[in-house]
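Here you go, one structure.
Apart from one protein chain that is not included, each protein chain of the complex appears where it belongs.
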Amino acid sequence: MYKVNTAEEAVRRIPDGAVLMIGGFVGIGTPQDLVDELVRQGKKDLTLIANDTARPNVGVGKLIDAGLVKKAIVSHIGTNPVTQKQMIGGAIEVELVPQGTLAERVRAGGSGLGGVLTPTGVGTDAAIGKETIEINGIPYLLETALKADFALIKARSADYSGNLRYSLTSRNFNPLMAMAAEIVIAEPDEIVPVGCIEPDAVVTPHVLVDLLIAKGATL
Amino acid sequence: MYKVNTAEEAVRRIPDGAVLMIGGFVGIGTPQDLVDELVRQGKKDLTLIANDTARPNVGVGKLIDAGLVKKAIVSHIGTNPVTQKQMIGGAIEVELVPQGTLAERVRAGGSGLGGVLTPTGVGTDAAIGKETIEINGIPYLLETALKADFALIKARSADYSGNLRYSLTSRNFNPLMAMAAEIVIAEPDEIVPVGCIEPDAVVTPHVLVDLLIAKGATL
Amino acid sequence: MNEKEIIARRVAQELKSGTLVNLGIGLPTMVASYLPAGLDVSFQSENGIIGMSALPDPGLAGSNLTDAGGTPAGALPGACAFDSAMSFALVRGGHLDVTVLGGLQVDEEGHLANWMVPGKIVPGMGGAMDLVSGAKRVIVAMTHTAKGEPKILRKCTLPLTSVRRVDLVVTEMAVIQPTEEGLVLLETAPGVTVDQVVAASEAKLLMPKVPGVMGIAA
Partner (left out) sequence: MNEKEIIARRVAQELKSGTLVNLGIGLPTMVASYLPAGLDVSFQSENGIIGMSALPDPGLAGSNLTDAGGTPAGALPGACAFDSAMSFALVRGGHLDVTVLGGLQVDEEGHLANWMVPGKIVPGMGGAMDLVSGAKRVIVAMTHTAKGEPKILRKCTLPLTSVRRVDLVVTEMAVIQPTEEGLVLLETAPGVTVDQVVAASEAKLLMPKVPGVMGIAA
């Protein structure tokens, strides 16, 4: 299957109101071209699931700047005062999730699990509205799976079929999100022939990837 | 930290009655030298957590042959008639766990999670004695975490510090078990200098590995 | 053509390009030998690989690559390897399009039993419970009877593999589709009559349309 496409064509498939998972950690490992294209096409009322909202004019912070996000499910907004301002003003709803819990919720969504039991957040405000389950006398929060309509992924390399590998700390949530969305769009730094990434080095199997963005591809 | 040791010395640390996780899938990816040494030292009353009991005289099947396992927590014993015979005769207790559930239970143990909710096994004999929890109207089984005293791991390469990478289908349960035991002993095919495995290719971080077995090491 | 080959050939025709397929140990593995030319299917093996292939030559067996039964295997360009948690995340997470499994019994509710015979043999479920619960499409590939006894039953007498209804049952005699109304007889094998299929089955077989003939082109 030929999966290569332009960012413009790929983003055209995303409707207003979509639930998006976007990789990245304070902007590192975020698919920049796809984010820019979301802004250019003015996709609105988005639900954003990401580690954070980066900084103004950086990574997914650009979506916040443009007022395209109506709800953000993130572990922190400490690096983005615009998100804080929009939240206080009621323009954006922010659901804060402990970072490790967010990772497990996304992983559960992609793995067909209903949820996981984590000790994180027990007895704190993060436990509000959640079930607490004791196992061997230890209390855990029941944290449920998260899924999305689209995942926008940054990778170091892809092969033509869509096998992905990542680089250093730009890996972060990308491989988890690649499992948890209906449609997965990956933006690799390079696209190499099939067979050029050895099987043991593949982190995201090609079957999970629907579209690959080639830099400057014209189709 | 210098972690390299002989199989003989490493296995000496394992007491009778220990709970062992041992990697492998019908013997593929099982640390052979460590298994042979368990037999040679006659460690007994072991609890074995593994995907299966391999075949007679293959992989962990050698532990079964030698009558060293009192309880096995595995996904199947279909390839080992000796295990079946011992189970029917009451010499070994066998807890059968769906393979994907076993993987998640081990992963949960190593990840500090109390358990996971899986749809697998709902309404079957695998659900007996387990809690069923509904999320969004879908029933899931609550499957609890598994931990071990020791994990015996097979790897393709280790560096001196203990970073591990695996090869093809010999990876299987090894990286999961490397997280879920108090003491982790790895038997790599080769040990290379620190820096020879690139950061993105490391699957098991060195901090998880307590001892490395060098083939024919004399200390 | 023996009965296993008939089953494998018919199942092969169910597979579509661009899909991810898991073939169980034994009979289901044979399906890979009868794929239509040019069909672009990826095979997942639950021991941790996508892109598994037959070994090109026995002399090329490696110690680190086998199928889920432990038989040495090959791999195609673009193959990818992963651990057991990822393998079943693919299965459970809705990423596996088709699983083909063997069966001991299938009943009118489309329930499959294939992992134990209490008091006789307890091989264990291995990956079967996850595969049947998680795959988008479940195809059971099994002989129609065992030692003359029907395996297509009103109600399974053996412990179930899952309460999920399987999607298709292919035997050497027939192709049967479990539905909400019951088991629909879709096709009979060349030279096999509807009466013969009915006689070899305990379950009631529905025939809203006249059953066709199983395509098992060599």
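Here the chain labels run A, B and C in written order, and each chain numbers its own residues starting at 1.
Just so we're on the same page, a residue touches a chain if its C-beta (ideal position, glycine included) is under 8 Å from a C-beta of that chain, and two chains touch if they have at least 3 such contacts.
Computed from a predicted structure; not experimentally measured.
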Q) Since one chain is left out of the picture, which of the remaining chains does it touch in the full complex? A) A, B
(Q) Using the touch definition from the top, which of B:Val4, B:Ala91, B:Ile183 or B:Val202 touches the missing chain? (A) B:Val202
Q) Thinking of the whole complex, not just what is shown, which of A:Gln41, A:Thr79 or A:Thr144 touches the missing chain? A) A:Thr79
Q) In the full complex, which residues of subunit B touch the absent chain? A) 1, 107, 109-113, 159, 161, 163, 179-180, 194-195, 197, 199-200, 202, 205-208
Q: With the missing chain put back, which residues of subunit A would touch it? List them for me.
A: 25-29, 51-52, 54-55, 74-79, 84, 87, 94, 96, 98-104, 106-107, 118-126, 156, 166-176, 203
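Keep in mind that, in the parts below, only the chains that are shown with their structure count from here on.
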Q) Compared with subunit C, which chain's mean CA position is the farthest off? A) A
(Q) How many angstrom lie between the centres of subunit A and subunit B, each centre taken as the mean Cα position? (A) 32
Q: Go ahead and note the Å separation of the Cα centroids belonging to subunit A and subunit C.
A: 35
Q: Would you mind listing the residues of subunit C that make contact with two or more other chains?
A: 49, 75, 81-82, 85, 88-89, 91-92, 134
Q: Would you mind listing the residues of subunit B that make contact with two or more other chains?
A: 104, 118-119, 156, 166-168, 171
